[in-house]
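Just one protein chain is left out here, and the rest sit where they should.
So that you can tell them apart, the chains are marked A and B in the order they are listed, and the count of residues begins at 1 in each.
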Amino acid sequence: MNTALQQDHFALFGLTATFDLDTGDLYRRYRDLQRTLHPDRFAGASPQERRLSVQMAAQLNEAYSVLSQPLTRARYLLECRNHPPQSNPKDLDIGFLQEQILLREEWEDVRRAGDQTAIAEFQLDLKRRIEAEEAEFSRLASTVGGADADLELARQAFYRMQFYHRQLEDCQAWQPAAN
Amino acid sequence: MAITMSPSAVRHVKGFLESRGKGGGLRLGVKTSGCSGLAYVLEVFDEVDKNDEVFDIEGIKIAVDRKSLIYLDGTELDYVREGLNEGFKFKNPNEKNSCGCGESFSV
Partner (left out) sequence: MTLLQISEPGRSPEPHARRRAAGIDLGTTHSLVATVVDGRPETIPDADGRVLLPSVVRYLADGAPAVVGDAARAAQAEDPLNTLASVKRLIGRSIDELPEFANRSHYEFAAGDSIMPKFATVAGPISPVQASAEILRALALRAAGTLGGAPEGVVITVPAYFDDSQRQATIDAARIAGLNVLRLLNEPTAAAVAYGLDRGTEGVHAVYDLGGGTFDISILRFTKGVFEVLSTAGDSALGGDDVDARLAAWIRAQAGLGDNLDHGAHRQLLVLARAIKEGLSDHAEMEITLSRPSGENWLGRITRAQFEELIADLIERTLAPCRQAVKDAGIALDELTEVILVGGSTRIPLVREAVAKFFGREAHVEIDPDRVVALGAAIQADILIGNKPDSDMLLLDVIPLSLGIETMGGLTEKIIPRNTTIPAVRAQDFTTYKDGQTALSLHVLQGERELVRDNRSLARFELRGIPPMVAGAARIRVTFQVDADGLLSVSAREQTQGVESRIEVKPSYGLSDEEVESMLTAAMDHAHEDMDQRRLRELKLEANQTMEALTAALAKDGERLLDAGERTDIAGALARLHGLNQGADETAIRGAIDELDRVSTVFAQRRMDDAIRNALSGHGVAEFSGDQDA
């Protein structure tokens, strides 16, 4: 097996695993690697190198798509550190469950009222919540290793981040009937 | 003026001329082209031109036009095998830079 194909997503870019990533730097690394590995660079190469190039360029695209977004980056870090997020988490904090219900109700009210300023304000609030959770996640899980207790808290932060993201997507997908 | 040929080059040129059946001999020269400026000419000739110098190496007539001659002084024509490829090679002491692939050079 090729060493690069075995590498984790961060190592592929020559980076240390961390949540606090300079996405501009990540993009430049991605671009320069893709310039080197893309199948277009191997059009005249042996069939073997062409196959390898497809695999590696695909791996690079996958790694970039995961690392470039905070939400997927957080999920990936949790997976790497043996705390993979569950698809139906059972151990959610009761306070967070109540918050979910309240937020959904609030959105219903705002949406029905149709006040554009209120809709924008609601979305801005979600974005602030996401930023806060990202900061929390970074504090708990950005460093190498990390105590189990911290990782568990980081996983809870991830669940909240994920919920706010989904709620935000719902808001953005919603189109007032008049439009 | 000295242009020489390695024994293997002599063998291959003679073989080539024999199998072609006709032809006065071998034309060597340079032309402007390529990424480093000049490129070698290696052709069979049927007739000599009035600008040609003609001399004889091991019974092979070699024609070189006078302009090319100054670039080729001291050159040995060799025939080599490299990996799966074989062919002629100009060993030219005047050559200063050649491009990476060796298809053109400058003096």
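The rule is short, and it goes like this: a residue touches a chain if its C-beta (ideal position, glycine included) is under 8 Å from a C-beta of that chain, and two chains touch if they have at least 3 such contacts.
Here the structure is a predicted model, which is why all the values come from computation and not from measurement.
Trainee: Give me the visible chains that the unshown chain touches, in label order.
Mentor: A, B
Trainee: Among A:15, A:92 or A:168, single out the residue that touches the unshown chain.
Mentor: A:15
Trainee: For chain B, which positions touch the chain that isn't shown here?
Mentor: 13, 16, 26-27, 31, 33-35, 39-46, 80, 82-90, 99, 101-104
Trainee: Applying the definition given at the start, please give the residues of chain A touching the unseen chain.
Mentor: Output for chain A: 2-4, 8, 10-17, 25, 28-29, 31-40, 43-49, 52-59, 61-62, 64-65, 80-82, 144-145.
The rule we apply is simple: only the chains that are shown with their structure count from here on.
Trainee: With centres defined as the mean C-alpha position, give me the chain A-chain B separation in Å.
Mentor: 64
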